[in-house]
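Please read through the structure below; I'll follow up with questions.
Here the complex is missing one protein chain, while the rest keep their positions.
Lettered A, B and C in written order, each chain numbered from 1.
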Amino acid sequence: MLTYIVRRLLRLIPTLVVISIMTFIIIQLPPGDFFDSLQAQLAESESRADQQAFDALRRQYHLDEPLWKQYLFWIGGCVQGDFGYSFEWRRPVADLIGERLGLTFVMSLGSLVFMWVVAIPIGIYSARNRLSWSDYSLTFVAFIGLCIPNFVIALIAMYASVFWFGGSAGGLFSQEYKYAAWSLPKVWDLLGHLWVPVVVIGAAGTATMMRLMRTSMLDVLDRAYITTARAKGLAERWVIYKYAVRVAINPMISIMGMQIPQLVSGSIIVAIVLGLPTTGPLFYRALETQDMYLAGTFLMLLAILLLLGNLLADILLALVDPRIRLE
Amino acid sequence: MSEINDARSTAGQWQLAWIKFRQNRVALVSGVILALMYLMTVFSGFLAPYGPDHRFARRAYVPPQGLHLFASDGLHLPFAYGLSQRVDDTGRTLFDHDPNIRHTLQLFARGDTHSFLGFETDLHVFGIEPTAEDGLFLLGTDRQGRDLLSRILYGARISLTIGLIGVTISVILGAVLGVTSGYFGGWVDELVQRTVEMLRAFPQIPLWMALSAAIPPDVDQITSYFMITLILSLLGWTSLARIVRGKVLSLRSEEFVMAAQLMGASHKRVIFRHLIPGVLGEIIVVATIAVPTMILAESALSFLNLGIRPPMTSWGVLLQEGRNLTTLYFHQWLLLPALFIVITVLSFNFLGDAFRDAADPYTE
Amino acid sequence: MVPAMVPALDYQQAPMLAAAVERGELPPLEQRLPPQPMIVKPVHEIGRYGGTWHRMMKGSSDFHAYSRLVYEQMVRWQVSETGGLEVGPGLVREWEFTDNDRTLRLHLRRGLRWSDGAPFSADDVLFWWHHIANDANLSGSLPSYWKPDDTPMEVVRTDSFTVDLRFSKPYPLAVMYLAFKGNQWPLVFERSGFFAPRHFLEPYLPKSGKADVATYAMFEQQANDFNPERPVMSAWRVKEWEPGNHLLAERNPYYWKVDSAGNQLPYLDQIRMEIFLNTEMINFRAVTGMLQMQQRHFTRENLPLLRSFTDKRDYSILTYEAAGIRAIMPNLQFPGDPALEQLLMTREFRIALSLAIDRDLINRLCYDGTGRITAMTLHPSAPDYVELTDAPNYAVYDPERARALLDSIGLDQRDADGYRIGLDGKTVSLIMELATVVGPDMDAVEIVRSQWEAVGIKTALKPEERTLYFQRVAQNGEHMIGVQGAEATFPLLSSARWFSTSLWCEWGHHWARWHLSGGERGIEPPAEVKRLQQLQAILSITVDADERKRLWQEVMRNHAENLWVIPLVAQATSIGVLSNDFGNVPERGVASWVAMTPGYLNPETFYSKSARALTTFDVRR
Partner (left out) sequence: MTATPRDTVLEIEDLKVEFGTLEGVVQVLRGVDLTVRRGEAVGLVGESGSGKSVTAMSVLRLLREPPARLSGSIKFHGTAAGTPVDLATVDPGSEKMQQIRGNDIAMIFQEPMSSLSPVFTIGHQVAEVIWLHQDKSRQQAHAEAEEILQRVGIPEPARAAKQYPHNLSGGQLQRVMIAMALACEPTLVIADEPTTALDVTIQAQIMDLLQELRETMDLAVLLITHDLAVVAGFCERVNVMYMGRVVEEGSVLDIFQRPSHPYTQGLLHSIPRPGQQHKERFAAIRGTVPDPRQVPQGCAFGPRCDQFEANLCDRAGPVEAVQLGAGHHARCYRTDKVTHGG
């Protein structure tokens, strides 16, 4: 197992390099560069910032150099921990991401826990009560979460929080704690607000996991070793949770590796709609305006999360299911 | 237990599947609904009382108007009231029923011309006699005074087809690549998994922006729409591939797979006769989940002005209206397209479940 | 309107600063104020100190949301007696033209101090001129408005509080440009300015010769508007800048303005800008009564929603006059298809297109009837405003006449789908490109599309990403038809769509290239356009007001007759929210980009009647 992990980690590096080149090129694809898109935006309000004024800025950020040189400049910096400057925010990329990473992970992990705590039991329940009315209604609720676009759900959540519960509109803190230093009441305030994004982001994922768990349970419940377990005199509760769920949950574990990066990138739209101080809004804006180094570093972070997530999923799968040999 | 199976073996595998399938009433209902939905797509021109772009100047934001049978002077053929306008203090135009204007519902009414299989016709299944002001607004109108029901019916053409084609491609890709990757392992697995990672790390937003810039403005809608479907499905198969691979890794050591291999079955036969039926449950679940995701992904593209352009529309585009507080506060009916998506996806889901149960050798 | 000299008052200061003085952190008020601080008469009444101004901002590229509040120019726009806009004193106490309008002498106020206490003098103007404006590494080349017909101005320091701007020929616009571009450099991405803190930035200048990229990047970093250490001359200075989250500005203890009762301005202690990407959040903030005064990012269709919470949340709707005219501008030198270019150049074709548009329907459906249907004319608040008389008006809805006109110019044949066929035998197919994607402007264009098709002209819409639109119009002029707004208050200063003298002009990009390159590149425009280009040059050097009005008459008639541009519906009002707790905000005003609304309305005199506490903020249920 250990050699397998080491080998996979070594193979990570070439994949990351390829991904970094790919992302760097793709960020460049839209027409013009950051300053062109900025000039277009300013031009909408009739400002006529001259072309040359931006050329000076382009030189400062090496944008006038050929693409491969820019890439080397960026990658060279990344290796030494200097991830470059954001054109828009005029701040080192490391700070911008660093400040927001904590909350992003808290939210993403919160959504992951929410998904698992909700989807698994409901998946098991609807598998045991297949085609009963409760199964249909649970499926209906799951699919509502899936079919309404998450930006509409986020808006509805904010609408409910403001107009029905009289809370604040979006964000992770109420007004008085927003800019205060971290303190215990601030943490409570955060938890008070965190459930809205966690539920909204988790909605789509919950529906998927619920259905997958149901199918996986149905598949396992008909296997011979379930009858054997019953014939051994095990109580039904044990038969379900020790023998059926223990096998049925394996596919879920293999998806978990994918879910964390999915949650982080999936939460972008919701973070924008709810105005959350997480990485999402900054990332979307950086991609939209080709804020090169900020967008590139985000994408690399996501790529690393993804690769480690996949590796984690494979390892977990092997640990959980003895039948799987990791060659 | 084995007696039941034995008795049935004489009835043939697929005949049996149909017997079990028929037993599942919900699946039958779903099947009927889906058939209706797709019929709706073909005959949207006839069904929709108006064209997708028919604007009623003074009828912006009309709430859904029902059909009425009873009026002050007793029973009538189903009719729609004429509407009178008034502006409340916030500047919002409100509509009240004008008791003395009644438009009786006509079957096979004349209305906007629409093309059907190549020839033009202005025949509509139902409607009211065309007047400048009033119209038949069963589901209300949008910001530009266009009938929402007609736009939903026309939107179905895009959403239901894009949902189906896109999902089919990504499911086929995901299932086959996932199974082969799990079954063969070694370098095949390595190659497929690395491609999966590459595609999932793919920044989609700049890609769409670059595409919207690359497509010349006058390319016709149909090709750009098919191209989008293709790209969406090429990026969409990765999650199914991961799930299926995980399952196949554990199935691979099951005895029925080894037994088949022992009997000298070719890899292809093992995969298609044993492994794919083994992961059928997962494939169907992911496929039904992919339908709404695909429909909504199309709307995100339209928002980045790459997808559907006026006058064509889709359910996803219609839902873009739901993006603001005013719609939530005043015009909630504009979210109705989401209900159509839910109904479609539920039907797909129950149909899929029933199909999975029927084809699965294990379940009674 | 220069306020009369008021006898030396005993000046008061904000409690927050009085406390700081006691703690010895600040010199007393007398040492902080200049001998004659500028007196600003609040529009309603003397305010009171305290309170935080909450506003919304979309990101650092939306810097105007903050920069307009700290609008401190050499000279500034102010409201004239007639209610229009005129140039008044700012950092410059008074100015005069000499050497028959070729030299502009500026007299700076004496004794002004930067927000870090350092003295402000002519050296700060000269520092900007020598080390920033003329250094290609920082500003590229000198902006065009400081080198009228290509001869750069000279900036001469006569004494530490007087500066002369010398031009090769009379340049009355210089004062207007000073009011428009006379701010502290660099105004984030505007990259324009007229002065900079010499004492603060000089150490970061590149040492002689070693001008490498890194030092300039450091210089930019220090001079950046959001740098909390950077000294400013404005009413508030940046205290906290957390990119992506919020910006906090607090009062400038050395601010050199007092109200008519001698209280050092500004009244409000802080400005807090919250950064949101989702503009819908602003509606939420407004309907929960958390915005004191904001005019940015509100769109028309949310008006009923905002109005239904006015009494419950104790605020009112602020409607200022808008000065832009939304117009459809065909590219009259369309390179893509010579036959189509010829058609677009035909006046009757453009008139037919204009007559086919039902502007009343657009105004009612898209702008709640608040739009203004007008030809290309000046906005009443423009300094050179003049009525356009006896000129043809094609902004009327007459589809029959449009169809007749189209038939008369040879477009009478129809193809299988009923669309008109051009002179070259191909179906005429127009493509309208625009950068706005959602909201009323998009609806309006959709309606125009269907109405052009109603008269037989096949039309397609191509909404596209801003950068692409900018590239296709301003860089290559390859678009067919563009849709944008034309500024109508200060067309001379900022609009490119009146005179076809800027690459930005959708209808005359290649003519403008010909004009700017002195005839070497681009396409030679017809005589009427050459006249327009000439008129802009004449207007920029004409001082006499009546002569300017006559010239503007000719410009507007030229546009009305030739219909270079098809005006749609001018946005009459821009909407905003004003809390009833906020004082000294005028009910009427112009939402103009050049006057940096609400900058010209002296935001330093805005005050919170309840002077809500600094940080804690009770969200009204």
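Everything that follows uses one rule, which is that contacts are C-beta pairs under 8 Å (C-beta built on N, C-alpha and C of every residue); 3 or more make two chains touch, one makes a residue touch a chain.
Model, not experiment: these values are computed from the prediction.
The hidden chain makes contact, of the residues A:Arg11, A:Arg59, A:Lys186 or A:Arg223, with A:Arg223. The missing chain, though absent from the display, is touched by one residue of A:Ile26, A:Val247, A:Met292 or A:Leu307; that residue is A:Val247.
Residue A:Leu234 is the one among A:Leu234, A:Leu308 or A:Leu326 that touches the chain missing from this view. Taking the whole complex into account, chain A touches the unshown chain at residues 223-225, 227-236, 243, 246-247, 320-323.
In the analysis below, only the chains that are shown with their structure count from here on.
Taken as a graph of touching chains, this assembly is complete, with every chain in contact with every other. Placing every chain at the mean of its C-alpha atoms, the farthest one from chain A is found to be C. One inter-chain figure worth recording: chain B and chain C are separated by 46 Å, centre to centre, where each centre is the mean of the chain's CA atoms. The geometric centre of chain A is 25 Å away from that of chain B, both derived from CA atoms. For chain C, the set of residues touching two or more other chains reads 280, 284, 287, 465, 468. The residues of chain B that reach two or more other chains are 209, 213, 323-325, 329, listed in rising order. Contact residues of chain B toward chain A in the complex are 24, 26, 185-186, 190, 193-194, 196-198, 200-203, 205-207, 209-210, 213, 239, 242-243, 245-247, 249-250, 252-254, 281-282, 284-286, 288-289, 292-293, 296, 299-300, 316, 319, 322-325, 328-329, 335, 338, 341-342, 345-346, 349-350, 356-357, 360, 362-363.
Looking at the complex, you find that chain A touches chain B at residues 11, 15, 18-19, 22-23, 26-31, 131, 136, 139-140, 143-144, 146-149, 151-152, 155-156, 159, 204, 207-208, 211-212, 214-216, 218-219, 222-223, 250-251, 254-255, 257-258, 261-262, 284, 287-288, 290, 295, 299, 302-303, 306-307, 310, 313, 317, 321, 323-324, 327.
By the touch criterion given at the top, residues 53, 55, 57-58, 60, 89-92, 143-145, 209, 212-213, 217-218, 303-305, 309-311, 320, 323-326, 329-330 of chain B touch chain C in their complex.
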